[in-house]
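One chain of protein is taken out of this complex; the other chains stay put.
So, chain A:
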Amino acid sequence: MGAVGRLPGGGLAKGLAVTLRTMTRRSVTRQYPEVPPDLAPRSRGVIALLEENCTVCMLCARECPDWCIYIDSHKETLPAEGGGRARTRNVLDRFAIDFALCMYCGICIEVCPFDALFWTPEFEYAEYDVNELTHEKERLREWMWTVPPPQAPDASGEPPKEIAAAEKAAARAARRPGGGSA
């Protein structure tokens, strides 16, 4: 290619070659509404709420940089079975995420200690009214059906710390004569 470019008129030939080569390649256009896009794994589309796991600890709402999570709750007292002190329990009244404010940082999902929040790759929830971008807990619960299964660990990656530690302990026990008890 470099030699062609130096001949007189070589630049012109080069230009023609570029366009011809591009024509023989597949075009980069995505036929989006007809063909769904192939999203990357762990795409951040929308946040789903597994209401059953939520304990109203408020960690997500407090950590949210945009303050776009709204939580209302009340306490219920359950009489303990077979006597004893009555137990109190948090009941979730409202859990809403305003996706007009959300910046998809995922901190709420990271911080949730009870696995109540999940990413899902669904992204087609644009609305004509900005108020409708606030998804209440029923809608957030519906998104749960679209949560993909967790990705399998990378086969060539390092094993998780827990497994590595357990294997090391097992190997040490096997090396020690007498079954390992002191």
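Assume a contact is a pair of C-beta atoms (placed from the backbone, for glycine too) under 8 Å apart; a residue touches a chain by one contact, two chains touch by 3 or more; residues count from 1.
Definition applied: contacts and distances are computed from a predicted model.
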Query raised in the report: According to its UniProt record, what is the protein name of the omitted chain, chosen from "Polyamine ABC transporter, permease protein", "Cytochrome bo(3) ubiquinol oxidase subunit 4", "NADH-quinone oxidoreductase subunit H" or "Probable sugar-binding periplasmic protein"?
Result: "NADH-quinone oxidoreductase subunit H"
Report task. Decide which residue listed in A:L16, A:A126 or A:A171 touches the omitted chain of the complex. Result -> A:L16
Query raised in the report: Of A:R25, A:K161 or A:R175, which residue touches the hidden chain?
Result: A:R25
Query - Contact footprint on chain A, counting only the chain that is left out - result: 12, 15-16, 18-20, 22-23, 25, 27-29, 31
